[in-house]
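The complex is shown incomplete by one protein chain, all other protein chains being positioned as in the whole.
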Amino acid sequence: MTQWTVLYRKEMMEMVRNYKFLWIPIIFILLGVMQPVSSYYMPEILDTFGGLPEGTILEMPTPTGAEVLMKVLSIYGMLGVLILVLSAMGVVSAERQSGVAGMVMIKPVPYSSYILSKWAGLLTITLISLFIGYVASWYYTSLLIETVAFERIFQSGVIYSIWLVFVVTLTLFFSTIMKGNGSVAFVTIFVVFAISTVTSILGKYMKWSPATMTEHTGQVLLSGELNSSFLLAFITTIAILIVILISSIQIFKQKELLE
Amino acid sequence: MNELLNGIPWGAIVPILVLHLILMITALVSCIREEKTNGPKWLWILIILFINLIGPVLYFVIGRRND
């Protein structure tokens, strides 16, 4: 077994023991099904508890299935991202702080194995949570609102996952270069927010931005077609990910462990 | 009201309630078994029990010591 595998298995074991493998997917499921359920009940809830005068006709257009799922993804984009960043903020920094990162690196472990095992661990929990949550959301939407083709769910899920992978990779990076868990989360959230905002304001010039993945996701959900600028965004995102990972490894190498 | 209750597809609602419950119980078990939490343990137990969804998440993110 390579050292990378040993480290990756340790990450998995840790996430099982500290219940991350349980609570993060559950949160993604709950966030995902809340939207279809509340869309379904909204007219009735208003009807029953809204105290509307007798005879008022509710002109609430029932959202389409795709619209509901878009809402779900925008919730993932806020609360899901927040949860992922908060749960991943200490991934390297906490181990550096406690000194246990030094205990690992004192053995002949390549620095890249350490960082990449952390990265793979984060991807695993992120993708599993997104997948389970999104499928649950699709199931509830089909049950309560209308059926959406699974193909579109799959495609949009894959494209959306690129954005979440970008977010957790960024978290890993800041967790490597900074020490306080709180500041890691703060800076990551700030950077993610800044990228999203700049991308949506300067849309024309930001077609390469990783944040456009959320737009491409919506596009695929609604029309089933991929925008032509997807490839550009995809390639730059992969390039940025590689650069972030390599710099994380290089910076980690320079950091003083065991203080 | 009765009609509304009858109209509820329990098959859809029950799993959601169960997940809430699992989340709460996991947080509670973890909290009780933990030797030390960040902040008083009894407070965390109250938070987990009485703040739905957000309570357990808060506990896992800041209450639990991950080391």
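For reference, chains read A and B in written order, and residue numbers begin at 1 within each chain.
Everything below uses one rule, namely that contacts are C-beta pairs under 8 Å (C-beta built on N, C-alpha and C of every residue); 3 or more make two chains touch, one makes a residue touch a chain.
In this section, contacts and distances are computed from a predicted model.
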Options "ABC-2 type transport system ATP-binding protein", "Cytochrome C oxidase subunit I", "Tyrosinase" or "NAD(P)/FAD-dependent oxidoreductase": UniProt name of the undisplayed chain: "ABC-2 type transport system ATP-binding protein"
Among A:79, A:143, A:226 or A:257, residue touching the chain not depicted: A:257
Touch with the omitted chain, as defined above, among A:3, A:183 or A:200: A:3
Candidates A:104, A:158 or A:251 - the one touching the absent chain: A:104
Sites on subunit A contacted by the missing partner chain, in the whole complex: 1, 3, 6-7, 10, 14, 17-18, 98-100, 102-109, 256-258
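We adopt the following convention: only the chains that are shown with their structure count from here on.
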Distance from the mean Cα position of subunit B to that of subunit A, given in whole angstrom: 22
Touch list for subunit B against partner subunit A, complex: 1, 4, 7, 9, 12-13, 16, 19-20, 22-23, 26-27, 30, 53, 56-57, 60-61, 64, 66-67
Of all residues in subunit A, those that touch subunit B in their complex: 18-20, 22-23, 26-27, 29-30, 33, 37, 44, 48, 83, 86-87, 90, 94, 98, 100, 140, 143-144
